[in-house]
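Attaching a single structure in structure tokens format; questions to follow.
Here the complex is missing a single protein chain, while all its other protein chains stay put.
Labels for the chains are A, B and C, by order of writing; each one numbers its residues from 1.
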């Protein structure tokens, strides 16, 4: 399993790339590029955000939720509920 | 927490309701109803499937994944990976 | 372009198949099958509903919206607004 520093670095790189996609969109709008090409680029940025959130979520389940489960008690149930709510927001966004 | 029999009964009820929505769609298509009304009903059925999958997933995290975490070992990691993959399929469906 | 009868038949076939998937889900729940397998089947049914709605929408744009555009006037704008709202509901469902 990769360590915290590696994951943090990867997440930073992913987000910088997504920021680049959003700036690319600004250029496309500014240059009056064709709507469909802009929409294709929006779909790409949305997919990249999705992938980012899915890897973040996997990390969260593997660490925070697993640790809470090992400690047990109401905290464990609360963590599962919290993760499930985050998944629901993700699915509906 | 509701027991297994209650959850199973609720899931069966939800799915029968969704089956009813799909049959309703068949009637709408058969009666040549207006496309937009059919699309609204498709969105409702999709939302119902989403809610069903989200509650199934929450159950899975609270039970199967939590149990695997308590046992520990490679099985625990495998369960988190499996759940994450299911979430990814859900988000992209 | 396929005629109305062909499209109607195809739509009916698609929906019967989706109804079959929902019944399959009921069986899986009834037989206490593994959550992840049920979730995979839910994702498949959701994808099938998505495809159905996308082809319905394409038909709608090609016929109802195009006809309204040719007639012109406020009706034309209303049809585009109505279709856009349906797309928004679809995307968020």
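Keep in mind that, in the parts below, contacts are C-beta pairs under 8 Å (C-beta built on N, C-alpha and C of every residue); 3 or more make two chains touch, one makes a residue touch a chain.
Everything numeric here is computed off the predicted structure, so don't read it as measured data.
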item	value
Shown chains that the omitted chain touches within the full complex	A, C
Residues from chain A at the interface with the omitted partner, ascending	8, 11-12, 15-16, 18-19, 22-23, 25-26, 29-30, 32, 35-36, 38-40, 42-47, 49-50, 52-53, 56-57, 59-60, 64, 82-83, 86, 89-90, 93
Residues belonging to chain C that touch the chain removed from view	1, 50, 54, 57-58, 61-62, 65-66, 69-70, 76-77, 80-81, 83-84, 87-88, 90-92
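Basically, only the chains that are shown with their structure count from here on.
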item	value
Among all chain pairs, the one with the most C-beta contacts	B-C
Cα-centroid distance, chain A relative to chain B, in whole angstrom	22
Touching two or more other chains - residues of chain B	50, 57, 83, 90, 92
